[in-house]
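Left out: one protein chain. Kept in place: all the others.
Letters are used for the chains, namely A, B, C, D and E, taken in the order the chains are written, and counting of residues starts over at 1 for each.
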């Protein structure tokens, strides 16, 4: 799906024992780290490292939608802008949206639209900004998962977080969470996103070649992975607020604003480069 | 006038007996076929084949003009957008308006402005869309003539139809209705459009080289041709509605909407590929 | 600062006696001619020749600012558009603003903002247009100085005129008013603009390499030069209106409109190609 | 495709019908509209097809030109797909650069064709690293009555299948038909509340909560998918939609072949 | 050129005068305003002309560069004409990309020059198929008092006629004057209700119903025409306008020559 780069060569992506180039098994995720509340100006924010991906998500709103003629008298607009930094890929990307970014922004906006309690905030917009700082395949899943945390950090009332992970096929084997080489030289990529509490699928794209059986295997892997992502998202919010997601969600709508800082911030593990005020 | 293509070579455009490459005499039109009411969504539409030209015209309105600051409190705006499909010419045309299209859109808009009873519909716009699907010189005349039928099909009140045909000069001979080769290698092209009932000239452009006498000969040919186009336009409306143009015009303004389909549609001749619901 | 052209070669910019290529001493200005009231449609205008620069400035306003959402309920917007004609430089410049023009427009707008009595004209804009017709380094200073005269010619109430001149360094010597070669091959360029009556600095930019001492020398030269420009600006207004700037400024705000032409226009010197109605 | 509002009355009517397995135009829930295809409509194009899917009407033209390959695929032709949602086709379409709707549409159509490897792109290489055939699929939407994803995809596939590469005129060999190897068929379903139906008409599409486009090949394998709109699907719904896409795909595929 | 509204009073006044063959500025109906031309105004341009037509004031600069010919005219130079309606010239002009008015204006000026074969384009070929002279006509409108079609055209013709091709500096031979072979003159008339007058001032142009620009050459032959505005002309009116254009063209042509 990451169509920024294609290099034509033959690469052996899996060894005899079914291990992938980076040593993972077919159902294994890359290392993931997520942190909530990393920016000052934004109403909510999150930073995520997922394999070689580094993404930042910020949320503003609900705020007055503008220009005015875009306002929906019945509900908030949920608008996402996915953007890649020029230096986030091997060949410099020209600043500004390309067709790929426009499409990804659209499907992510739609994925969140049914999860946010938009009816509570007519005429407003909830603006989600995803910046890919370093890309390594799977940026839309990472961006979406980070944005979900940023929405919660902003106190935007939601039915649940959204969790996202892709699966794909490499050398005939269905695997979860492809990295860049696997995406470039693999046979299929299938990003999806779910609402973990209900199992609803809010984002689904696919390209490549999957039999019906392979597709089901891929979905099963993605769904399992999304639940693991969900745990990491909840952990991040718990670290940030010392409350559980359940506490947050059960009180919503509306979600109360985070306690201003009466609770001491949790200690940051030493290998963690960024405190709650950094990304 | 069709400046899409120029190929530099010497072409013999007329034989000893004064016949043109395609066998026509100097005052002879290419084969023309026009059909009204070919699209569902548009308020009015027409399809025209004219030599190798294939053009489609659609009309929406009178409808609220937007953006609002463009509204004229005294009359309807008559706005035409002439557009060539990327595949309508030999070398693919990039999508979107080029300078030539902008100019043609402007002169066609102006040609219709004095014919439509615009004062009856303040603050509205009458939007005319012309799509050139296949181009063979004379697309603006074909588009304008088709748009005229589409306006009538939409029930837009008008003083008359507008009929259009170009003349030009090839190898020193003034001829009507140049085809692509004649336009590319000819000496002059002079598209015009008239209001047949009054003889008023509402569009006139020319480039090339004409003496004053030649110009008058060209005008005479174009005016004659436009009257023949006018007959074809009226026939198309008559086939569509089983009423004459006179019936339509004498009742306007405003033109009543076409009878919903109580009248059976006329049979389509077998060589005719498109029924009234196709183009 | 004039980054339109760079040609890499070694040029000797100053001779042994400290004379520059065009014979000037380090503190000498190029020949300057300025004329007020040279355009009909604009509310005020001025034409300036400054060395090889030819610039035209026009002012419209105070007039209703549009689009409306830009209106400032407390004061007039002072907006400048600096533009270079495509033929004003050796290599044709594509029409429309480039990044350099945008920056220059911004700093000139800001330079005038504190000088115009903007509070007297809420919701309006004072629009300043500077057209560079022929460029020879120093166009922003020439444009700004001409615009100042155009503002006075338009009767826009101001605290004072603004006068502008650059200094720079060539072959280690601080000089005033660099020409194109000096700018291209020199070591520094430092355009500035002042309010002569108060000495306030309203525009200051610099690039290159100046020690602190050299900078002060440059500033001293520029300030001296700006006062000479100021005299020329006042002369132009005096020739135009047969009144002194002091007369104009002491009566403002608001400046009365120029006497319609009861006063005979001053004779134009024979070497002067344009009368008060031309540029 | 930014849709007008549908009246509540219409919405209730469509949904009530659908609950009993019926549709306004008489179709069954899993029944697509009639597809008619006219090939070689445009003689200035190297290939073309006019597709009507019910009253949705699109015209697709293929232009071939000689250009450079992408550096990372030096032995392959280049494919470029554009959709113009011209204002002729609907009161909701506006002139101007393509909006997100049109971009998504073009990219989904492109993916179905590209990922199914319909055209053997390696056979469109003229000189490796230097010269390859560039294939432009230009989709002109003429009349909009819903489900552009499928109409545009059928048009693209049918037009490619009728395309002759003008090698002789370009001085690079003999003319040849595009080397078509697979036959992707796109089938789109939408969900209205809890009901799923295939090939939505305009009214149905306007009130849909979620959309899923599935492109399958002649083996029934999945080559591309795209979920759209703000609603969600259950896993079970997705499986049923894929099965429908496989079945409908088998019905429509013969129509796309020349 | 999107004009401000003219007061009804002004409109009535102009029309009443015109009915008796008079105009606000004292001219006869078929009399153009005074044309003054200053050449070589801009030393950074290869050719230039400042034209005043009454109070309408335009500056035209010619830049020459070396570029590639169009594939279909491998032995001919290239001509490109732009008009900038800069906001300095009128409160109704706005900054930004050219609008339809400016595009039409540039194209009509271009056609007059191109179709009259004023410049022998074949003599601007340096190496067939590879290198030719590209000629940019850039028109800067400084002060707008009506009838830009003619003012811009005169500026373009006069500037071209004063242009020296900088071949030496570009390393492609010796400098030479542009090979001018014909002398097109554009003459514009407008119709206000039933009255036709030539070279409209701004007020006249604002209230005009129809406009016709006729470009004739030194033989009185017609090289380009453009009708504009929403009104119409009768055939007889057009013939008279052409005759006026031929006569006025003869008067103005000498002014355009260097």
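One rule holds in what follows: contacts are C-beta pairs under 8 Å (C-beta built on N, C-alpha and C of every residue); 3 or more make two chains touch, one makes a residue touch a chain.
Keep in mind the model is a prediction, meaning the values are calculated, not measured.
Although one chain is omitted from the display, it touches the following shown chains in the full assembly: A, C.
Note that of A:18, A:31 or A:86, the residue touching the chain absent from this view is A:86.
Summary of contacts with the chain left out: across A:42, A:78 or A:166, the touching residue is A:42. Looking at chain A, the residues touching the absent chain are 39-42, 52, 54, 56, 58, 60, 63, 81, 83, 85-92, 95-97, 127, 129, 131, 133-135, 273, 277-279. By the touch definition given at the top, chain C reaches the unshown chain through residues 5-8, 78, 99-100, 102-103, 105-107, 110, 113-114, 190, 195, 199-212, 215-216, 219, 223.
To be clear about the criterion, only the chains that are shown with their structure count from here on.
The chains touching chain B as well as chain D do not exist; no chain touches both.
Where touching is counted per the definition, chain B and chain E have no chain in common. On a Cα centroid basis, the chain most remote from chain C in this structure is D. Put simply, the C-alpha centre of chain A and that of chain C have 53 angstrom between them. Distance between chain A and chain E, defined via averaged C-alpha coordinates, is recorded as 59 Å. Each chain gets one centre point, the mean of its Cα atoms, and the points for chain C and chain E are 31 Å apart. In chain B, no residue touches two or more other chains. Shown for chain E are the residues that touch two or more other chains, of which there are none. Contact between chains, as defined at the top, is found for A-D, B-D, B-E, C-E.
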